[in-house]
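One protein chain omitted, others in place.
We call the chains A and B, going by the order they appear; numbering starts again at 1 in every chain.
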Amino acid sequence: MTVSRSLPTSHHAADLLAKVRARRPRVHCLMNTVVQKFTADGITVVGGIPSMTSSRDEIADFVAKADALTINLGTLDAERRAVIRIAVEIANAAAKPWIVDPVHCDYSRGRLEFARELIALGPTIVRGNAAEMALITDTRASLRIQTGPVDLLSDGQRAVSIQNGHGWMAQVTGTGCLSGGVIAAFMAVEKDALLAAASALAVTGCSAEMAAQEAKGPGSFEPAFLDALANITTENIRERARISHESC
Amino acid sequence: MTVSRSLPTSHHAADLLAKVRARRPRVHCLMNTVVQKFTADGITVVGGIPSMTSSRDEIADFVAKADALTINLGTLDAERRAVIRIAVEIANAAAKPWIVDPVHCDYSRGRLEFARELIALGPTIVRGNAAEMALITDTRASLRIQTGPVDLLSDGQRAVSIQNGHGWMAQVTGTGCLSGGVIAAFMAVEKDALLAAASALAVTGCSAEMAAQEAKGPGSFEPAFLDALANITTENIRERARISHESC
Partner (left out) sequence: MTVSRSLPTSHHAADLLAKVRARRPRVHCLMNTVVQKFTADGITVVGGIPSMTSSRDEIADFVAKADALTINLGTLDAERRAVIRIAVEIANAAAKPWIVDPVHCDYSRGRLEFARELIALGPTIVRGNAAEMALITDTRASLRIQTGPVDLLSDGQRAVSIQNGHGWMAQVTGTGCLSGGVIAAFMAVEKDALLAAASALAVTGCSAEMAAQEAKGPGSFEPAFLDALANITTENIRERARISHESC
C-alpha cells in the first residue's frame, strides 16, 4: 500500500528543531571513543540529552531510557558487537528509531560483514558516504542516506537532496557522527524518517555555513559550529536551507 | 569531639588556587572515555598534572605517584570496577584524598550498587546532582556535595552554598567531570575537604562567568572556560565568588 507522504521543506526543519528543543529527547550513542564528546556536545546544544555507555552491564538500562539510538561502527571488537546487538534488540522490541553509520566499512571485511548483519535487522536509517553506501546494497532500512557535498535521501517512495554545509566539516573529525546523533534526536520527535533526517541535515548544514562565516579555519570552525547549532533560528533555516525533491 | 573549623571565603579560594599553581599536584583520573581530554585540560590549566590510565596493569603505579584521585562512574564494566577497587585501596592505604562522582547512578541499578559500594569505602568527597544524591543516603564520605545552579556542600558540622557558574556549563559535556578533577587538585593542597571543595567550585564557577562574557554560545564557551581557569586572578575571585554559610 502506497501512502501519500509529505516532502520535507525548511518549514519542517524549523518546526522539528523547535520540537527537539522543547521535548529534549534522550539519544543513546554507541559511538567510537574518538568522537564521543563532540557528538554528545552536538546532541546537547541542539536540545537533546545524550548518553554514551557501551558497557554490556549497562546497555539495557540506558537504551530502555532512550528515545532514539545512534550506532557508529568505529573501533569494533567482539564485546562491542555484542553490546550493539543487545541495544538493537531492545530498540526493535520497543519500536524505538535507530540509525546506523557503517563508518569505514570499506576498510575492513569484518566491519562490512557486521554492518550488513545490522542493516538486516531493520534500522530506521542507514547513512554513509558514497564508498560505504556502494557496499550496502541490500538493506531493510526504511531510509538510505548518502552524505557528501550533497546529501541524498531516499525511502523508495520519495527522494530528497540537501545542499547545505561547508568544506571544513570534512576537516573536523566527527561531524558525520555528530550529525547522526542530531538525526536521532529529530527521529525521536518525528516518526517519518525522511522528514526527520532531511530536517536534521538541513539544520546541521545551515549551522555549518553560519559557523564558517565566524571561523578562521577548521579549528575555530568546531566551536563556532556548536554555537550555531545552539543559536540557529527559524529565520536562519528559512534563508539558508536548500532542500530539493528528486525523482526516485 | 567537635573541632572548630574555618568557613570558606573567597580568600581561601584565591589562596588555594595559588598553592595549586605553585605545587603542581598530580591528579589521577578514573574517567569515562567521553571527557578524558577536557578533564585533563582543566586540571592542567588550573595548575595540576593529570594522568588517566585505567589499565589494571598500570593503575597501582599511577595512583602511587598521584596526590589525589577523582573517580567517575561513566562506562562501567567488570574490568573498570576491578581497577577502581585497586585504586581506592591504594589511596586509602596511603591516606590520599579521593572524590567519587556517581554520574547517572539514577539510570542503572548496577551503577547505583557500585556507587554505594564505593561510598562505603570512605571517599573524601561524594559529589552528584540532585537526582543522583537523592539515592546516595548512607555515606561514609567526609563531605557531600550536591551540584546544580547552586552547589550545596555539607560535612555534618558545616554547610556552605556556592552561587557561581553559568547555564552554558550544562551544555558542555564534562564540565562536572572537569570540576571533579579541579576539586581533587585543591584537596591535594588542603586537607580540610570543605575548604578545598568550596574553593575549587568557586574558582570553577567564577571562571565560567568570565568565559560566558567572551563566548557566543556553548561551543566557544568551552575554550573560553579553559582560558579563564588559566587566567583567573585573586581579584577576579574576590569580586565574583558568592560563598554563603548555611545552617546544618
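Quick note on the criterion: a residue touches a chain if its C-beta (ideal position, glycine included) is under 8 Å from a C-beta of that chain, and two chains touch if they have at least 3 such contacts.
All values reported here derive from a predicted model rather than from experimental measurement.
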Candidate in contact with the missing chain, chosen from B:D67, B:D155 or B:E222: B:E222
In the full complex, which of B:S6, B:N231 or B:S244 touches the chain missing from this view? B:N231
One chain is left out of this view; which of B:S55, B:Q163 or B:T233 touches it in the full complex? B:S55
Positions on chain A contacted by the hidden chain, ascending: 32-35, 37-38, 74-78, 80, 104, 107-111, 171-174, 215-220, 222-223
If you put the missing chain back, which residues of chain B would it touch? 33, 36-37, 40-41, 44-45, 50-58, 61-62, 65, 214, 222-231
